[in-house]
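Heads up, one of the protein chains got dropped from this complex, but the rest are sitting where they should.
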Amino acid sequence: MDLLNAFVALSNFVLIPAIAYGSQLAIGALGVTMVYGILRFSNFAHGDTMAFGTMATIIATWGLQSMGVSLGPLPTALLAIPVGIAACAALVLATDRVVFRFYRAQKVVPVILVIVSIGVMFIYNGITRIILGPDDQRFADGERFIISARDFKEMTGLEEGLAIRTTQGITLVTAVIVVALLFWFLNRTRTGKSMRAYSDNEDLALLSGIDPERVVRVTWLIVAALATIAGVLYGLDKSYKPFTYFQLLLPIFAAAIVGGLGSPLGAIAGGFVIAFSEVAITYAWKKVLEYSLPESLAPEGLVQLLSTDYKFAVSFVILVIVLLFRPTGLFRGKAV
Amino acid sequence: MSDSAYSGRGNKDRSIGREPAARSGDPVPAGGKARPAPEGPFLIGEAMTGGYGRGADILHSCTIAVERGEIAVIVGPNGAGKSTAMKAVFGMLNLREGAVRLDGEEITQLSPQDRVLKGMGFVPQTSNIFTSMTVEENLEMGAFIRTDDFSDTMAQVYDLFPILKEKRRQAAGELSGGQRQQVAVGRALMTKPKVLMLDEPTAGVSPIVMDELFDRIIEVARTGIPILMVEQNARQALAIADKGYVLVQGRNAHTGTGRELLEDPEVRASFLGG
Partner (left out) sequence: MTDRLRAVSLFALVALLILGTGVLQSWNSALLILNMGLVSALMALGVNLQWGFAGLFNVGVMGFVALGGLAVVLTSMPPVGAAWQAGGLRILAGLALGAASVVAAVLAWRRTSGKMRGWIVAAILLVGFFLYRAVFDAGVEAVEAVDAATSGYLGGLGLPVLLAWPVGGLLAAGAAWIIGKTALGLRSDYLAIATLGIAEIVIAILKNEDWMARGVKNVNGLPRPVPYEIDLQADPAFVERAAGFGLDPTTASTLWVKAGYALLFTVVLVIVLILAQLALKSPWGRMMRAIRDNETAARAMGKNVTGRHLQVFILGSAICGIAGAMMTTLDGQLTPTSYQPLRYTFLIWVMVIVGGSGNNLGAVLGGFFIWFAWVQVEPLGQAIMGLVTSGMAEGELKRHLLDSVQHMRLLTMGVILLLVLRFSPRGLLPER
């Protein structure tokens, strides 16, 4: 038995990756939940909004790199994020103006808006693929590790290594800053409060003189920022590929629904619930168990509950369980 | 359903947020202008005729007025068009005939939002607070259109409703029915309205809470704000009213001071249970 090594292995393979992935999902789910809370529909184009913002960021990163600008140990992409956000914001605001506003004025039922968002999804899909192509792009530069496994072993003398990649560290720090900013905005500023009021009671918000179109514009701006940041963090941590971003829709929606659609706090909790379950269920526990159990009980197989290909199944099963037993989500969202 | 172009094919997911009950009106569209009209009472909806959409008229030449410092009460049997009359004054109903004037201006063509800017404070009967926001945030949202410092108004509201000050950090949705109505009235007062309009403020609260609410409303009136109110509980409401309107089938049936109406044998017989 060697609980210390077990814990290090656990951190290395489960905790740290899950925290990073959870942060990415949480920021993605925040975007979904904002659209849901204010515009009142499930935006199927969100994955592709993330892809577009990331794509713009990547192109800006390449531009910066070609000019010789870099952030030293940090990825250059961090400098390029504002450009990505601006491009993404321009895109979603234009989409709202050309597409969604018409249906808002018609007061259509949400399912029509979902179908409309599918059309938007096709268009975004085409745009990102036409501009940057459908292939994998790696755009992380700078220092690869905060602590590499070897350094950690040398430092501690432990058998197990603990690697923390720069991108994982950046993900967590950025997520904390983004979430803090968002909650400050929603709870402390006049505009943020007016958005919550609009989300809570549209008619009363109108009577109070809140301009719905302004609320919607600000919402799209925030959604563009959240989508771009989530996409860039995911892309730095793994890689950018339009189709992967489209597929992220499922865990992101699962996170938002599990937390309670329309509830920002729920989106964050949901993101981490989904991420931890996905990583824990698709991780081969052999190593951790070998350290933590007496030798006689050590497992023979990999002790991997499900192959990593089934990670969608995990988010899906959690989603179904929550929907069946607590349809409003963990944090009582707006959906009934 | 299938004849509307954007049918949801039976999917009624408007439950996001809440049912759009208060939207069932037919509000005056935005963009209309006010005209000076210096004559007449402080607020008057004069000879109002109209209904929802293309439906039959609900109001038939109905007149409601309130003067400075007064409490005016609209009572009547169920379906008499009491709330409709108030909504017409507030512009949530597109009038076919008649006019609405406030403080020397004709505002018939103004949308409800613009009427708020002109100084109308309106408290709907239901969904009249932001349930997920704190009491204080509700009041802040009430003052959304104000660009000046509104802390003194908030202090006045807290003086008027001390319980709200106590619970100002609590989510409004967690309060009791009577407290929620106080939040709703407080929210409307935050614009410093020239007139306060209440749509059945005591609906669904216990008699004790109702008495307390009426006391508060009298206090509001004493601060100089005229109040126009629709009430189910006709007897109690007329008791505090300076002016009462009894509507029957969208028409003015009886008009007088609260006392006169309470003593009018015909009114007593038909609406007040003898």
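Letters A and B mark the chains in the order given here, with residues in each chain numbered from 1 onward.
Going forward, contacts are C-beta pairs under 8 Å (C-beta built on N, C-alpha and C of every residue); 3 or more make two chains touch, one makes a residue touch a chain.
Fair warning: this is a prediction, and the values are worked out from it, not measured in the lab.
Asks: Which candidate, A:Ile164, A:Ala205 or A:Ala254, sits in contact with the chain we can't see?
Replies: A:Ala254
Asks: In the full complex, which of A:Asn5, A:Thr33, A:Asn125 or A:Ser292 touches the chain missing from this view?
Replies: A:Asn125
Asks: Who touches the missing chain here, A:Leu3, A:Val69 or A:Val320?
Replies: Final answer for the missing-chain contact: A:Val320.
Asks: Where does chain A touch the missing chain, residue by residue?
Replies: Chain A touches the missing chain through residues 41-42, 44, 99, 102, 110-112, 114-116, 118-127, 129-131, 133-134, 243, 246-247, 249-250, 253-254, 257, 301, 305, 307, 309-310, 312-313, 315-316, 319-320, 323-324, 327, 335.
Asks: Which residue numbers on chain B touch the omitted chain?
Replies: 1-2, 5-6, 8-13, 15
FYI, only the chains that are shown with their structure count from here on.
Asks: With centres defined as the mean C-alpha position, give me the chain A-chain B separation in Å.
Replies: So the centroids are 45 Å from each other.
Asks: For chain B, which residues count as touching chain A in their complex?
Replies: 6, 8-9, 11-18, 20, 22-23, 112-113, 116-117, 122, 124, 127-133, 137, 140-142, 144-145, 187, 191
Asks: In their shared complex, at which residues does chain A touch chain B?
Replies: Touching chain B: residues 36, 40-41, 103, 106, 108-112, 190, 193-194, 196-197, 199-210, 261-262, 334-336 of chain A.
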